[in-house]
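Here is the structure we will look at, set down as structure tokens.
The complex appears here without one of its protein chains, the remainder shown in place.
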Amino acid sequence: MLIESEYLFGADRDAVWDALQDPEILGRALPGTERLERVGGHLYAGVMVVGVGPVTAARFDISVELTNLVPPEAFTMIVGGQGRAGFIDGRADVRLEERGTRCLMRYRADLQVGGLVAAVGKPLLDTVGRNMSHKGLEAVDRMIG
Amino acid sequence: MKPAPFDYVRPDSIEGAIDALREGGPGAKALAGGQSLIPALNFRLAQPSLLVDLAGVDALRGIRSDEDGGLTIGAMTRQRTVERSDVAGERAPLVSETMALVAHPQIRNRGTLGGSLAHADPAAELPAAMLALDAVFRLHGPAGSRRVPARDFYIGLFETVLAPDELLVEIEIPAPPPGSRFAIEEVSRRHGDFALAGVAIALTPADDGSISDAAIGLFGVGDRPILSTAGNAVLRGRSLDAAAIAEAAEATADALDPPGDIHASPAYRRHLVRVLTRRALERANEARETRDRGG
Amino acid sequence: MSRPSEPAERASSLLGAAPRRNEDERLLTGTALFVDDVHLDGMLHAAFVRSDHAHGRLRGVDLSAARAHPGVVAAWVAEDLGDYWAPGPLLVPPPPIERLTFRSATQVPLARDKVRHVGEAIALIVARSRYEAEDAVALVEVDIEPLPPVARTEDSLAEGAGRIHEQFDSNLAAHVVQSKGDYERAASGATVRVGRRFRIDRGASAPIENRGIVASWDERAGELTVWDTTQAPIPIRNGLADMLGLPETHVRVIAPFIGGGFGPKIMMFYPEEVLLPWAAVRLGRPVKWIEDRQESFFATTQEREQIHDAEIAVDADGRIIGVSDSFLCDSGAYNPYGLTVPINSQCTLLGQYRVPNYESEFRLVYTNKPIVTPVRGAGRQHGVFVMERLLDLAAAELGIDPTEIRRRNFLTPDEFPHDHEILYQDFAPLVYDSGDYEPALDRALEMIDYEAFRATEQPALRAAGRQVGIGVVCYVEGTGIGPYEGARVSVRSDGRVSLVTGVGTQGQGHFTSFAQLAAGPLGLDAADVDVVTGDTAKFSWGTGTFASRGAVVAGNACHAAAIAVREKVLAVASDALEAAPDDLEVGGGAVHVRGVPERRITLAELAVRANPLRGAVKPGTEPGLEATAYFGPERGCTASGVHAMIVEVDPETAMLEILRYVVVHDCGTIINPTIVNGQIHGGVAHGIGNAFFEQLVFDEGAQLLNASFMDYLLPTATDVPFIETAHLCTPSPLNPLGIKGVGEAGAIPVAALFAQAIEDALGEQAPEVLEMPLSPDRLFALIRGNDAATRPARRTVP
Partner (left out) sequence: MQQIGRRTIVVTVNGERFERDVEPRLLLSDFLRHELRLTGTHVGCEHGVCGACTILVDDEAVRSCILLAVQVDGCEITTVEGLAGGAAAPQNLELHPIQAAFHETHGLQCGFCTPGLLTTLVPFLAENPDPDDTEIRQAISGNLCRCTGYQNIIAAVKLAAERMRA
């Protein structure tokens, strides 16, 4: 699943960049993340729960790594998760651009959901992924604001 | 494909059910007809810790004619019961017509009206019909009752305004203004399948025969049932001629940004909305003309 | 090979009769035994941990939590199997074709160092109930390092594609070229050369009963009993005995009533089939595994994915000069079934036609998807689709009617046996035994009233704005291949007959059609014969039910055994009635002297006389009225047929309605026309699924996106039209009864038929239909001429 989108933050670029280095805020950007902790450098680990309608049991142990860091312009986020419902594997290239005093985030994420259960719930999970990424960024925006 | 373990209670009152849900915490889940929930349990996509079976609550069942010409249906009334109900057929013909499109008799024999509405599957027929009919849902929670218009009830994919310890209790379908016409059209892969796209329409005429309101409920084309306003804007104040119908269908489709999946691309879904809106409007119109002619 | 000594008409008096089925009562009352109905004391239940990844290195499996879970009796991974761990057998080695490349990799019981498709078994859990076993599966931690998956058939051989079997230098499983004549040279003189790329996607066999195994070990007797949803119990018995080091006499495999097979329930030696018996022996308790529907989408084999680049060359009259075809066939992650599917495609392409020059090359490739083995039709669809489409294209170029170009190219009755000069899947040369094609076409055109439709109906419908089209396609079906089957027929002392054969049965009506074949020579009714199939304790030799061979091969064996019993009946009766065998007649459950009906003796009495308690059985004779016979054809026989359809396309919604469906079929001698029609109906329904409903959709990660009956769409009663059938009979000279197979016929030409009829319906603006299955979505995109719209364009969130 490919998600390409953009989001205009209220804050300026430096503030957004700094905020995203905080695992708590970074976690908000990822749909369904219940917990995210730094385990070293730019590596984070936590739990993501994707819950929608009939799907209430998609719980993933996730790891998040930020690489290709070009402060405050760009980074790549690599997400891996494994749970009973299957696995998620994702990679997002993120660019932050200045828009006056605000910051425009452009991102292109490639997300793979896999596994037996995923094969049944995947249409749901896909839709959730699309909808929730936007919600996640709104939450981040509020936190920075 | 066997469910993970859970506990089970069958309270006999609304209050009892709400207490059970509250005490059960986030793992508690209400069980209505179970025709969507139990498949999810079998796939282990859902793993509630407690199921609160509403089947023991008599107060949630029944179909009642209201004095103002409307109809009130208890949330746990089986879909089949609604389908067979003469009073429902008379007072809410769109609901009866819609029921026949919902899955198969074996499902409707267990499935409940409220269960389907609260499940909020965006491809389901009944929620969209409720939008078209401007139904009102009565919810009951620890703090008491509230009435929420169907049009405000759906907020996202399988997402409603229902709180975790709140129940959908009754569905109130207002009496349609005299001369109202209804139609529902859908395209599904097979008989009884969820729709690739569908349109449920309630038309309210003005005294001069023009359209005073065209409520167009869409299903299968978004993350929730959609009340299309674009078609209504075109039709309001106009008579339902071929040009108006075509324009309304076009506007309804153009305003949409439907999702794609393995069964239908966004372009196909949008196209279907155009076709089905037109067909539904035509059919509603024909029904009226026949009735007019027949006196 | 035995041949009947009696005149066929006398011996086979029940051929063509349609008695009601012997098996129905049990099935209708819920008393028939299916595998999941087996209950044994102390029985345990198995569930499998399966891979979520399509391709990856298996780094570790942690079973500790699962083992500690209440109710769990055992949990094993590949290492725990010791020497028992071995890749499955190569079931069908490649035929002796020159310059053939073949690289065999078969499925393993549990993944050891790599996983190669989603759903591949990694660990086996045994618990007190399936519920508890599934609870424990959820507790298993599997550590897989993902490797780049090969999802698309056409990517498998690309430079840099992930290597699925590391012992090979690419994902090529086989490369085969078969040819006759010289296509290139011959085609250079053609009036029309037209070629396209054709694509057929994957489908599931989807019997309503999933697979299942119950294994039970009797320690004291040293005997293993296995109930298995297999189409081929005897090969499974032989293989299990070999793997477990048991004598074949001490392994009993029972295929009881089976809820549909359609190919993948063949002698696959699936991981579950190999592991359950092992577990039962190891635990000393019966163990049951019943595949659930979700598992079936990964763990049961699939078929159909092929991509053909094909060209036809015809002269000015539309006569075929030659065909060239190069295709890719997707084998999935392993290849237990050799070249059967692609060779069927290669051979069946030639169809009912005279093709002087043929150049056909295929590459069978490994991908990270579930395993491919034959599914009803087994590659024949593809050949028919390509050839019929090529003929349609050529006819269009030449401006001749599509039925006419077929007629001009039919092999004629005087050309049989016809040698196509290539090898078939049974290793024998592709030689059609018999056929008469033009009458079938005529009959189909007459039934569907082709001329009237073209001349008046279609123009009238067009004028009324309706898009209605007609299609007519022809096909052959190679059936009834060897090696052999056997049957034992005995007259019991109650006067009834027992018939035992080794093949399994999955709904084909064997309890009735085989009964007819045995009852006829003995002057009885089918209802007088009790048939046993699929129990290795009852009959020890044979292969199984597949390749439309049951009626042909086992049927002739049943008949031959009955003829031999008849000889014995006459010999004993001759003694008893003091009359020469030639003067005796058999009928009504007795034997009487011709013309003297009161000088008679019943079969029951004869059975008792043939098995005396005193006196001696004469040297050189056997006790009992019993005989065993085997039949093995020298090669397969070729059935044929024509399907015709009138379809309406709603151009607005891209939905279809089939208005007429006609099948004219020739499967030689018919044993039971009702059963034959039933086979045709079911095959057509399956074909309709493959043409418009059923598609296994994989994403770029080789993850299946529709592993449920909610999203994998089997045709329902509202999707399958009334099917009108007619039968012609060109007997096969390759077996005494002249039978040809029919099991797969209905499914084979449907895709080609849909393509032709839909194009015809859409008229001049029609897109070319070069792929199957279609769907409303896909057809909409084709009509729009907008291929890009077929898959969800990923919407961006504003």
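Letters A, B and C mark the chains in the order given here, with residues in each chain numbered from 1 onward.
Assume a contact is a pair of C-beta atoms (placed from the backbone, for glycine too) under 8 Å apart; a residue touches a chain by one contact, two chains touch by 3 or more.
Note that the structure is predicted; figures quoted are calculated from it, not measured.
Shown chains touched by the undisplayed chain in the intact complex: B, C. Of the options C:Ala610, C:Ile723, C:Val742 or C:Met772, the residue whose C-beta touches the omitted chain is C:Ile723. Considering the complete assembly, chain C touches the hidden chain via residues 20-21, 23-25, 27-34, 36-37, 39, 70-71, 131, 206-210, 257-260, 262, 292-293, 506-509, 674-675, 677-678, 680-686, 708-710, 714, 716-718, 720, 722-723, 746.
Residues 1-8, 10, 31, 34-35, 38-39, 41-43, 51, 53, 55, 80, 103-107, 109-110, 190-192 are the ones on chain B that touch the missing chain.
The rule we apply is simple: only the chains that are shown with their structure count from here on.
In terms of C-beta pairs in contact, the better-connected of the chain pairs B-C and A-B is B-C.
Chain C has its Cα centroid 47 Å from the Cα centroid of chain A. Distance between chain centres (mean CA atoms), chain A to chain B: 33 Å. With touch defined as above, residues shared between interfaces to two or more other chains in chain A number as follows: 84, 117, 120, 123, 130-131. Shown for chain C are the residues that touch two or more other chains, namely 138, 294, 705-706, 708, 710-711, 794-795.
Of all the residues in chain C, the ones that touch chain B in their complex are 130-131, 134-135, 138, 292-294, 652-655, 693, 697, 705-706, 708, 710-711, 713, 715-716, 718-719, 775-777, 780-781, 784, 786, 789-795. Those residues of chain B lying in contact with chain C across their complex are 1-5, 39, 43-44, 187, 189-193, 196, 257, 259-268, 271-272, 275. Those residues of chain A that touch chain B in the complex are listed here as 52-58, 84-85, 117, 120-121, 123-124, 126-128, 130-131.
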